[in-house]
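Complex shown without one protein chain; remaining protein chains in place.
Chain lettering (A and B) follows the sequence in which the chains are written, and residue indices restart at 1 in each chain.
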Amino acid sequence: MAGTPETIEQVRAVTEQKYKYGFTTDIESDMAPKGLNEDTVRFISAKKEEPEWLLEWRLKAFRAWQGMEEPHWPKLNYGPIDYQDAHYYAAPKQKNKPKSLDEVDPELLKTYEKLGIPLREQEILAGVEGSEGKSPAIAVDAVFDSVSVATTFRAKLEEMGIIFCAISEAVHKCPELVQKYLGSVVPYTDNYFATLNSAVFTDGSFVYIPKGVRCPMELSTYFRINQANTGQFERTLIIADEGSYVSYLEGCTAPQRDENQLHAAVVELVALDDATIKYSTVQNWYPGNEEGVGGIYNFVTKRGACRGKNSKISWTQVETGSAITWKYPSCILQGDNSVGEFYSVAITNNRQQADTGTKMIHIGKNTRSTIVSKGISAGRADQTYRGLVKILPKAEGARNHTQCDSLLIGDQCGAHTVPYIENRNRSARVEHEATTAKISEDQLFYCRQRGLSAEDAVSLIVNGFCKEVLKELPMEFAVEAQKLVGISLEGSVG
Amino acid sequence: MIEIKNLHATVDGKEILRGIDLTIRPGEVHAIMGPNGAGKSTLSYLLAGREGYEITEGSVTYYGKDLLEMEPEERAAEGVFLAFQYPVEIPGVANTTFLKVALNALRKHRGEKELDAMQFLKLVREKTKALGMSDDMLKRAVNVGFSGGEKKRNESLQMAVLEPKFAILDETDSGLDIDALRIVAEGVNALRSPERSMLVITHYQRLLDYIVPDHVHVLAAGRIVRSGGKELAVELEKNGYRDFGANEAA
Partner (left out) sequence: MTTTFSARGAAPETARPYIEQFDRLQGELPGAGLAWLAELRRQGRDRFAEIGFPTVRNETWKYTNLRALDKLSFEPASPTPRAGIDTLPTVRPAGAQGPRLVFIDGRFHAELSSTAGLPEGVELLSLADALRTKPDFVAEHLGRLAQPDDLPLVALNTAFLTDGPLLHVPQGVAVEQPVEIVHVTLAGDRPSAVHPRTLIVAGTGARVTVVEHHVGFGTGADLANHVAEVFVADEATVRHYKVQREGTESFHFSHAAATVGTNGHYDNFILTTGARLSRNEVRSTLAGTDSSTHVSGAYMVRGGQHCDTSTFIDHAQPNGTSREVYKGAIDDTARAVFQGKILVRPGAQKTDGYQINRALLLSDNAEIDSKPELEIYADDVKCSHGATIGELDEDALFYMRARGIEKDQARSLLIGAFLAEAIEEIADETVREAFQEIASGWMASR
């Protein structure tokens, strides 16, 4: 039976709405040949015109990686990954490095526009002036496949001494900072995926906030995987010098494709004395279709070191995308009185799987950490919270509070909680609570009696369930995230 | 107009309603009284569309439409409002958010423009004040940590904001002290109008001192066994339900 044009249109509208970032941009790319060997590493390093020390570091990582085994302890099920069957470098072809946005390929600008990420500063400013609140502008670094294509508001930030650029650029611009801090939080031997990243990372953002500076706007990186058969390995390094403050946002999307694509990023944060870093992520990589075909494999190492006294690192994540998520944003609380926070909402629907959580390592005196994790599992999805709270003997007066709540929607999904609590200091106080619940029939009926559709009711109830976490997001992101919560759960109630 | 005809319903195979006939015209207030287990709450849930009830016979026509065919939210959109005996708690969802989403769903259905945040807040503040509720209650999560009285007041507030065509009040007096009862009843009375019908379900006559019905029906063992004017309620208070073959339950 042939579908009428209307039905075809309708079907398209419905599918696209489910994952509205699933389009591909038709753009010529410069790619490394498929496969992974030392030549690939050299190719990437050469493309980036990197100094010798960085190439050496990459090669050390690559050699280490060859001797490592892919971890299988997470509660995740997936077929073997063929690391040779991917391109490790893909960059949109550009004549030269664009000097200004005017030189950036209009196709690229259009892509980001379609994603709702304006890259033209004047547009952003116009938008800001027109809006009611006094929300600050956002500076954006846009990473397309393997390279950063544009970074906005640089001039304004530079006036304050803030460096916000692609990491490939920072290698040339401020090599001493990169050399000093790269790998200092996540060493190149850290774990299978981080080590792979160290060998082949292509781009990512670099941020340096100088002493005493409060970054006046949200810094944001928008990651986009476009090319087929590519892996994305970005590396982000943020250094907040003494007494500084920065809030950083990260967003991710990818086209809808039938094969799985690997994303193995590394994020390193360093907070010195009295510095604060707030890192927010809305992860919406393509999750695969209802049957679990396609989607991103998201194996990410994120770690922050609170090196200085009174420093603070706060992770907030909303994880709705990816076929597989393996991610534990962590804090090493070295400085006395330092603070680590982890706020997470993870939603898995259909066949998605997520094994995510955090590690809080208390080393310094009076270090404090808070963990709030909200997991929602629907369809045939499986989700695990895995977290470690470790109190070392010198961490006098350390405090941790952990709250893990899971919500199950439907009887085909799973939700698991695996906390590890290791305490070696008597004066430490550690509290862990976990609950599991479902959306009650009463709640659903009550909402529907007041006129809400079943899907709206679920979205509302789930947003309520996640409220503690969503309120940690910067305003602009919070609204997006709330909508995302609703969309991610579409089709989860009969 | 709401017409219930020969309505039979079972729960888990047990017959709870055994042929209810009831016609409610616009502007009328009907009270249904009866002993515990008579089927009062079943009737209210059934009219609002809750799952778990099997209708074995009969019909409910709501302004010409088959009510029983509609989803709960369609009924709400068409103006059916159930004030719950036990209002449900929804953690994390602010009362205002809930009300706004509900109101805009109704307005959308009616083809009216959705209210923006400012317009909505103005409206809801007026209604809140009229019910003697604090603004603080608006910010709190729906019914979470509310006292019995606060929950019932919250139901009245929702009714005032959503302005239903047909309101069912299920044991609204339960759990209320006399002052709270008066406030809630005043709220309900303020909503009485020639277009709006109400079905007040109660065990005791005391609520009917405040919300004076046009008609009173006695429901016992799944049937309406007697109908009359408001004086019937007084008689019941005096003699109990014994005459109707049911024990006077506590």
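Structural remarks
Quick note on the criterion: contacts are C-beta pairs under 8 Å (C-beta built on N, C-alpha and C of every residue); 3 or more make two chains touch, one makes a residue touch a chain.
No experiment lies behind these values; they were computed from the predicted model shown.
Remark: the absent chain touches shown chains A in the intact complex.
When the missing chain is restored to the complex, the residue among A:Ser29, A:Thr189, A:Thr436 or A:Ser453 that touches it is A:Thr436.
Of A:Ser29, A:Thr370, A:Asn423 or A:Ser453, it is A:Asn423 that touches the chain left out of the display. Touching the missing chain, out of A:Ser45, A:Ser373 or A:Ser406, is residue A:Ser406.
With the whole complex as reference, residues 73, 393, 406, 408-438 of subunit A touch the missing chain.
One rule holds in what follows: only the chains that are shown with their structure count from here on.
Chain centres here are Cα means. That of subunit A falls 48 Å from that of subunit B. Subunit A makes touch with subunit B in their complex at residues 440-443, 445-454, 456, 460-461, 463-468.
Within the complex formed with subunit A, the residues of subunit B that make contact are 48-51, 71-73, 75-77, 80-82, 84, 87-93, 97-98, 101-102, 105-106, 109, 141-142, 158, 162.
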